[in-house]
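The structure appears below as structure tokens.
Of the protein chains in this complex, all but one are displayed in their positions.
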Amino acid sequence: MKKIRAFINNSNISKFRFYFQIAAFVLFVYGGYFYVTISEKLPTFACPFNKGSGGTCYLMPLQHQLHMTWSRFIGPGGIHLLKGFLVFACFGLVFSKAWCGYLCPLGTIQDWITKLRKVLHIRFSKYGETTFKGLKKIKYILLFLLIIIPLGVSNSLLWLPKFSHDIFPPFCKICPGRIVLPLFTGDTSQIYIDFSTKTAMTMTALGMIVTGIFFTGSFFKKRFFCLFCPMSALLYIFSKVAILRLNKNVAKCTRCGNCYRVCDVGIKEIADDVINKNIVKDDCMLCLKCVEACPEEGCLEVSFFNIPVFMSTETGFFKRYCLRNEIK
Amino acid sequence: MRLKDRILIAIFLLFFAEGASASENIWLSNTPPKKISKKIRHGMHGVSFIKGNDGREKKILWIRSGSFPVESQYANCTNTKNPVIFVCSPDGKLIKGNVSHGLWGHVLTFEGNMEGFYNVYLFERFVEEETLNIVVAKAEVLSHKCSNGHAGMRKKMLHRTFNEEIPFEIVRERIPGEDFHTFLSSGDDVTFKVLLKGAPLEYSKVMLSTQKRWVNNLKTDINGGAAFQLVGDYYPRFKEINKRNIHNFLVTAEYTVKKSGSYQGIPYERIHYAGTLGGSYIPSKTMYTSYLYGLILLIFVMPAVATLIYFYREHRKRPYKEYAFREKD
Partner (left out) sequence: MNEKAKIRLIIEVKKSLKEIMDDFSDVPEEMGYFYERFRAFFEETPNNGKKVIATMCIHVPVELIYAVGAIPLRVCSGARSMAEIGEEFFPAKACPLIKSTFGALYLNIFPMAAAPAMIINPTTCDHKKKIGEMAEDIDSCFYTLELPPTKETEEARFYWHMVVKKLAKELERVTGQRLTRKKLKAAIGIVSLAQAQLRRLYNIRKGNPVIWGNNAILVANAYFFDDIANWTDRLSRLNDELEDRARRNQYVVGQEAPRILLAGSPSIFPNMTLPVMIEQMGGIVVAEEFCSSSRSLYDMVAVDEWSLYDMIPAIADRYLKPGICPCFTPNIDRKRRLLNIAGDFCIDGVIYNSFAGCQLYQMESRHVEKILEQNGIPMLYLETDYTSDNTGQLTTRLQAFMELLQDQKS
């Protein structure tokens, strides 16, 4: 047992994550061809616009379920909404944000793009602290919009006229996943601008622009899109109570900032917060790179059901970061 | 579908429309008469609902007669007094369907909220002019709510036939990749299969007519199939485009055999089978969409952002950064 634990703690989880992501990518992008349908309430971008998708991203059913008149909320519609959310919550409660770091196909694509940049030795970008704080709010705004717009399509909000149906489903219309993921099954049909109405045109054009920014953005900034992802905001609800957790033994932290440096999203609190034990922040994707980079024995620790499964160790750190660059 | 194809089909149809049979067919439609359209709740896939006296919601179909979807009358009666109503729910159980006569003509209602296709048939037999008429009006009513989940959807998409009970039947073959969310749209190739007592029927006359009176006649092939391409007949002005505009089509199939016998004591010389199947489709998804512009925009945005970042980085190489203050009080 001790040996297994030491083995895991000294392992290179990034490498493991790399292969895991590939497997998850195949499952979520091509699984449909093998009759895999994991669930329709997945907290990850398994985009149903992609024919091979092995599941469905929850944002799609969520928007559909919200697309109903007020009266139906108190009836079966509300129950379905609740049921759907419960299923989603179960997924969220178990793996928390690891859906982002380990399973999300769109996240995986971004990581691949990052790999490409690394090979080219082009410098990455980092946001300044204030910019970061400003930008991270966007995901909550998007989440709000993706809830309110479907309601506004089927109801009149604040005595405004109902929104055009062409705006529906609002997030899918601008989500890069809709355009990018089908490309992997050879389906280019999502690349279009719909000129039929002004709304349709705006939304589809926005989708194309966002996709363009997605590609370039994630080339220069690691996990560029994740900072704006409403799914990440939605998953954050569970991260404080989830079974999978990232804990920090604050007394041991030297605030060396290694964890912050390697964090793809750029979460400063991971290094600077020496008060909270549960350290999962709203932008965190539980990639666990920070645990790898922490040289303090047992300072950062991943636990599942309160059982530590992976923690930072000195030996592990040296294995991963130093001894491999021994010089001749 | 390219414009050229469309024109070709149109010309083709113009020639053959001449010979269209004009006999009155009975068919089941899910489109309510215009004046009451507002009182009806419209569900997915054009399914209509009304509230019964007991407050429960029922699915409703209108019995109409005529060969063209729009012009067909909302019938006040059927050919016989007591047609057989046959409704099979998605799980294969027979359920009760009612024919009633209301303000809105003859309607067929039934209850059920299961996921999948309800097969609804109105089946009549009567002798007229020494001919035994066997009339089967069929409708496939898809009941689906995404919130119910999509478990087993692929299986539920398969069509079912009832050879014992329904002697003559038109079956719409599913288009590739079709599921509960698929709307047929113009440009799709749809095959209709005609079955006589379960066996594919060759040389049966099949006619497909659309809302705008496009008509196409075919004879079934050896497999009993007749393949049509749904012709685009929605060309509104640019400002009025509604991509979710649902238009109907109607498929009829006929077949006559010489066979004498007697039905309810009335002798006949031949049997005439007539089947109908209504359906609906929407404008082509690619109508007024531009792949090229999308691609151009996408390709333009990527380097544009990259250039911005490049200049930003160059700008950062300058050593001094000014702090700016707002002078206003």
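Going by the order they are written in, the chains are A and B; count residues from 1 in each one.
Following the convention adopted for this analysis, a residue touches a chain if its C-beta (ideal position, glycine included) is under 8 Å from a C-beta of that chain, and two chains touch if they have at least 3 such contacts.
All values derive from a computational prediction rather than experimental measurement.
Considering the intact complex, the chain excluded from display touches A.
Contact with the chain that does not appear here is found for just one residue of A:Ile4, A:Ile74, A:Leu160 or A:Ala251, A:Ala251. Of the listed residues A:Leu246, A:Ala271 or A:Leu286, the one in contact with the hidden chain in the full complex is A:Ala271. The chain that is not drawn here is touched, among residues A:Tyr140, A:Phe304 or A:Tyr321, by A:Tyr321. Of the residues in subunit A, those that touch the hidden partner chain are 118, 121, 123-124, 128-129, 251-259, 261-262, 268, 271-272, 274, 289, 293, 295, 314, 317-318, 321-323, 325-327.
The rule is simple: only the chains that are shown with their structure count from here on.
Subunit A and subunit B have Cα centroids lying 39 Å from one another. Chain contact summary for the complex, subunit B toward subunit A: residues 145-151, 154, 177, 241, 243-244, 286-291, 293-295, 297-306, 309, 313.
Within the complex formed with subunit B, the subunit A residues making contact are 35, 37, 40, 51, 56, 61, 64-65, 76-77, 80-81, 83-84, 123, 125, 165-166, 179, 188-189, 191-197, 200, 204-205, 208-209, 211-213, 215-217, 219-220.
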